[in-house]
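Heads up, one of the protein chains got dropped from this complex, but the rest are sitting where they should.
Our next item is chain A:
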């Protein structure tokens, strides 16, 4: 078993997720943009918890902070916490059907946004708008397709 095989492929997907996070889009569409980076990290944590876990999530969260300009560390913390939950329960989550997984992912995304809001509220005093939770719904809808795509990708390149 190659221990280092495929790590580059994993990082490639993470890079694409970051690009999707900052890609310019019309204002109306932006509000619904799924949290690509978090979704991709969650997939890899679930599939290969030995390769991708909290350290990767922390680094990716930190990069997200830098890219979107939130207070440094806010996304890093939220990414780490959500990834921790998935890493601990990855065997259970793997056995669910894709629909059940999508619901669970929705729950995790809601937790992520709540954490993000709490921290930002504490640090910069933002106000809550229900519209902030749209990415939870779009993330849930995107999950089955993303799961299918990344699984094919993983099998294609035999990443383990």
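Here is the rule we use: a contact is a pair of C-beta atoms (placed from the backbone, for glycine too) under 8 Å apart; a residue touches a chain by one contact, two chains touch by 3 or more; residues count from 1.
As a convention for this text, contacts and distances are computed from a predicted model.
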| item | value |
| --- | --- |
| Among "ABC transporter ATP-binding protein", "NADH-quinone oxidoreductase subunit J", "Cell shape-determining protein MreC" or "F420-dependent methylene-tetrahydromethanopterin reductase", the UniProt name of the subunit that does not appear here | "Cell shape-determining protein MreC" |
| Residue of A:10, A:42 or A:87 in touch with the missing chain, whole complex considered | A:87 |
| Selected from A:76, A:142 or A:159 as touching the chain missing from the view | A:76 |
| Touching residues on chain A - with respect to the absent chain | 18-19, 22-24, 27, 30-31, 49-50, 53-55, 57-58, 61-63, 65-74, 76-77, 80-81, 84, 87-88, 116-117, 119-120, 123-127, 129, 131-132 |
